[in-house]
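One protein chain is absent from this view; the other protein chains keep their places.
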Amino acid sequence: MRTLALPGRRAASRVPSVRYDRRPGPGGKLRVPRYTLVMKHLRQELWFDVPDRRGYLNITAEVRDAVARSDVRHGLCLVNAMHITASVYINDDEPGLIRDYDDWLEKLAPFNAGSVPSSSIGGYHHNRTGEDNADAHLKRQVMGREVVVAITDGELDFGPWEQIFYAEFDGRRKKRALIKIIGE
Amino acid sequence: MRTLALPGRRAASRVPSVRYDRRPGPGGKLRVPRYTLVMKHLRQELWFDVPDRRGYLNITAEVRDAVARSDVRHGLCLVNAMHITASVYINDDEPGLIRDYDDWLEKLAPFNAGSVPSSSIGGYHHNRTGEDNADAHLKRQVMGREVVVAITDGELDFGPWEQIFYAEFDGRRKKRALIKIIGE
Partner (left out) sequence: MRTLALPGRRAASRVPSVRYDRRPGPGGKLRVPRYTLVMKHLRQELWFDVPDRRGYLNITAEVRDAVARSDVRHGLCLVNAMHITASVYINDDEPGLIRDYDDWLEKLAPFNAGSVPSSSIGGYHHNRTGEDNADAHLKRQVMGREVVVAITDGELDFGPWEQIFYAEFDGRRKKRALIKIIGE
C-alpha cells in the first residue's frame, strides 16, 4: 500500500479513486492529508451446492458481474476452485460436449469407492482414509484448478465461444470458487 | 484509473510514464493539471491459420517481442488461446516430443467424427450438433488453455528449456491467441 502526501483536501474531490487515509503518520502526527494510491482489486466467492456427485455450471455471468463491480479497465481476473475435487475451466456451453467431458473423465479416472488397488476390484489408496473421492482429485487435474482471464476496457477479453465453468466432481455439499481481480 | 493533482505542468517532462489528462474534473472545471498514474499494460492478438487439423507452433519470439514493447520490468504475462479447440502450453521445442504429444493426445481423446457413443463405432455427443471436433475440445483440456509467465527485469523469466507453444487441434481456419501483460 503506497501512501502519498498531496497539497490539500480539495484535491480529493478530483481524485475519487485515491483513498483518503486518516491514520496518523510516523510520530503520531497528521499534518497534511494523506492519500493512498492503490491498484484496484476485488475478491468474491461463489458458493455452490451441486445436488449430484458431478455437475458443470456456467459461471460466466457471475464473473462478468464481478469484473464490472471491480471497476478495473485493464488487468487480470483469476477464477479458481477453492476445493481440490473441483475445477474451473473455460470451454463451450454445449450440452453434448459436457456429456462427452463427463464420459471421458470417467474413463480416464473412474469412480471407485474401493481402496485396494492391487485387487481385482481396483480402487484407490486415498480411499483407505475413509474417503470415496479419489477419482475426483484425479479428474480435477485434467480439467485444471483455475483460469486467468485478461480484462480489457473493463470486459473479460474473450474469444467467440469462451465460457467459464465450475466443474464439480464430488458434490452434494457446499463448495466455493474464488474470483480475484487486480488491475487499474 | 487513478488520477492525481500535481503542482505544475513542468513536472510532466520529468515523468514520462505519468499521463497528462486534460479532461475536466467533476463540476466541469480544470483548475490544476491532472495526471493519471497507471500500471503498464499491453494487449496483443496473434493470428494463426494452421493448414492441417492439428499443428504445434512455437510463439516464444512473438511473446518476447510483446514483452519488450510493453516496457514492463516486473509483472505477469498471460498468453491464452482465444478458441476452445486450441491450447497454449510451455514445453520443449523438440520435433520428436511434439510427435509424442500428438500421438498421446490422439490416444487419450481420439478424433472421431461419429456421434453415437454407444455404438460399436464410438463417437461423441458433441458431434451430433454437426461439429466433428469434440476430440479437439478434449485434447485442449489436457494441454491447457493458457500460461502465465513472470516478467523480471523486462524479460520472460524462463528456465533453460521453456518455450511457448500454440497447439491447434481443429485448424484449417483463422484462429487467435491473446497476450495480456500487466506490471510496472
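Labels for the chains are A and B, by order of writing; each one numbers its residues from 1.
We take it that a residue touches a chain if its C-beta (ideal position, glycine included) is under 8 Å from a C-beta of that chain, and two chains touch if they have at least 3 such contacts.
The model shown is predicted, which means the values in this text are computed figures rather than measured ones.
K.L.:
One chain is left out of this view; which of A:50, A:63, A:98 or A:142 touches it in the full complex?
P.N.:
A:142
K.L.:
Using the document's contact rule, name the residues of chain A that touch the chain not shown here.
P.N.:
These residues touch the chain not displayed: 1-5, 7, 25-26, 32, 34, 37-39, 41, 43, 76, 78, 80-84, 108-109, 117, 124-129, 134, 137-138, 140-142, 144-146, 148, 176, 178, 180, 182.
K.L.:
List the residues of chain B that touch the chain left out of this view.
P.N.:
For chain B, the residues touching the absent chain are 4, 6-7, 11, 13-18, 35, 37-39, 73-76, 89-92, 94-97, 99-101, 103-104, 108, 142-144, 147-150, 152, 157-162, 182-184.
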